[in-house]
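Every protein chain but one is kept in place in this view of the complex.
Letters A and B mark the chains as written, and numbering starts fresh at 1 in each.
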Amino acid sequence: MQLIYEQSTPGRRGVKLPQSDVPSAPALPQELLRKESAGLAEISELDLVRHFTNLSRRNFSVDTNFYPLGSCTMKYNAKVLENAAALFAPFHPMTALLPGGAEHCQGTLGMLYDLGQMLADITGMDEVTTQPLAGAHGEMTGILLIAAYHAAKGNKARKKYVVVPDSSHGTNPASAAIAGYEIITVPTAPYGDMDLELFKQAMNDEVAAVMMTCPNTLGLFNPHIKEISDIAHSHDALMYYDGANLNAIMGKVKPGDVGFDVVHVNLHKTFGTPHGGGGPGAGPVGVKKELIPFLPQPRIVMDDDGRLLLETANPATIGRTANFFGNFGVMAKAYAYIIMLGREGLIQASEQAVLNANYIKEKLKAYYDLPYDMTCMHECVFSASKQLKHGVHAIDIAKYLIDKGYHPPTVYFPMIVKEAIMIEPTETESKATMDAFIEVMIEAARTAESNPQALLDAPLTMPISRLDETKAAREQNVCCAW
Amino acid sequence: MSIYFTKEHEWVKVKEGIAAVGISEHAAHELGDITFVELPKIGKSVKQFEVLGGIESVKAASDIYAPVSGKVVKVNEALDAAPEIVNESAEDAGWMAWLEISDESELKNLMTQDQYDEYLKTL
Partner (left out) sequence: MNDSHYCPHTPQEISEMLSAIGVSSVEELFAPIPAELRAKTFNIPPGMSEFETFDRMRAIAGDNTQAMTSFIGGGFYDHIIPAVVDHLSGRAEFYTAYTPYQPECSQGTLQALFEYQTAICRLTGLDVSNASLYDGGTACAEAAMMALRVTGRSKIIVDGCVSPFSRQVLKTYFYNLDVEIVEIAPLDGQLNRDELVRMLDDSVAAVLVQNPNFFGSIEDFTALADQVHGVGALLVASVYPIALGLLKSPAEMGVDIAVGDGQSLGNPLSFGGPSFGFIAARKSFIRNMPGRIIGETVDRNGKRGYVLTLQAREQHIKRHRATSNICSNQGLCALRGLIFLSAVGKEGLADMARLNRDKAEYAKSRLAEIPGVTVLQSAPTFNEFTVFLPKPAAGVVAELLKLGIAAGVPLGDFYENSDQALIVTVTEKRSKKEIDTLVKELEVALCN
């Protein structure tokens, strides 16, 4: 498809602007002005509408295709959530920060407060900040809170390390490094969880935090999690919970009950807000009470009369990790999702997410190698090692699935499984959809034996075939020349 | 001129106190199409097995470790524009840096060609 800039005609106008009802201001001095207008598109409204409508049709999405992208929880995004978020479009965040302004924002501040309370209950924490703008942003915020905790105890210089299992999301070590820590990586044991003996050896009084995803990225719940927490706490290291896989355990187990001190929650995964082609998500962070003094400002607090106020001058705070109150629109959707599903609905979501993942695991394990063969939680991880004997990689199976109308599972991760195929169906998929997917996966496994070239050639039905990623990385053409 | 290898798949060839360093053909093949070589700064001093530079392909990134201690005296600037040279000629034109070697006895910590070939069979 042509780029929008290639469809431009000099002088053509799109949207009509309002007429001015005030006098023209005297021109600015020439040295403050740009030499020529920025080279934006010049296109009619209809052509613009066709361009973006046609572009959208070149995407697979949850609303058009089964999207079992492991680790990302691509569940259905209820349409009422979009309507609910739109109600809040006109409210300026600065209003709440004006003198007497909080009084005019009791609805929005109250919603953030209530959402924090509900997330605290779900995760077993004492208070939640809604400021972080994404999961990884929550991780960084959480690790900074842990740094503040250690600094307040006079241990800033001593605490140097953050421990992560090798199965962790890449964001965990990246966030801890950005927050100023060195990383110790603990390998995974044959039983699919962080090796407990090696973990014990890795722990010492210089460790500031242990970051865990539970269930982990293999979809397995670590039965030793309490023991791990106790060991960490014995070294005054805090436990950080990466909430990426929270969808498996709502109402079943609370991170706070098993020893975690800080959690982040991915609202766009667990709480049904759309993923937006890459974002926006939201990464609220919950903490145990020892960490409340360090939470980012402004902090929303409730007075004795039930009015919401902003606390802005706490000297112990880490400061501010985003400009205002976080991705409010995403929070409004998550709030609506939680009150709509309610207690039983959230529990059922987790139960059926786990049911669906185990169903797919059982149905496919005769055809694909299952490196960790045990009851999984909300996702299962296969390996294409059998198919590799025929020269077929996980990525080739992924491309074959595209031809069949399925968004592929995650195939670049976790790094500890060679040729990983990580499938997360979520609770919103029907049995019929999964059965059809299972059939195609079986067909792919058979084709890998009978006609591997067919997989290597896929996809053939898309507007484009496989792309030369090496050329892209070497040439770095990231902007249309002008 | 003898060639020696590390377990991390770097090679080194030494001549008159200067060590040429690169990654092995095996490593280049494993990485796939190389898209970027992060060359060290000239003048940088490294100890044996410390990080010297980095290398990237589309889906992987690896550190390059110094096979011997020394000071960087020259880097292969051709790799900036054409990292694919490493794929084409890993153990010759794809060299990455010259180190002024500080302790030639460190070579005994490395593998010879025969030893490296044996090592590859164990992977």
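Going forward, contacts are C-beta pairs under 8 Å (C-beta built on N, C-alpha and C of every residue); 3 or more make two chains touch, one makes a residue touch a chain.
Model, not experiment: these values are computed from the prediction.
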{"item": "Sole residue of A:Lys389, A:Lys431 or A:Arg446 that reaches the chain not shown, by the stated touch rule", "value": "A:Lys431"}
{"item": "Full-complex contact with the absent chain, from A:Leu309, A:Ala322, A:Leu388 or A:Ala454", "value": "A:Ala322"}
{"item": "Residues of subunit B in contact with the chain not shown", "value": "35-36, 56-61"}
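We adopt the following convention: only the chains that are shown with their structure count from here on.
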{"item": "For the subunit B and subunit A complex, residues of the former touching the latter", "value": "32-33, 35-36, 56-59, 83-84"}
{"item": "Complex contact set, residues of subunit A against subunit B", "value": "412, 469-470, 473-474"}
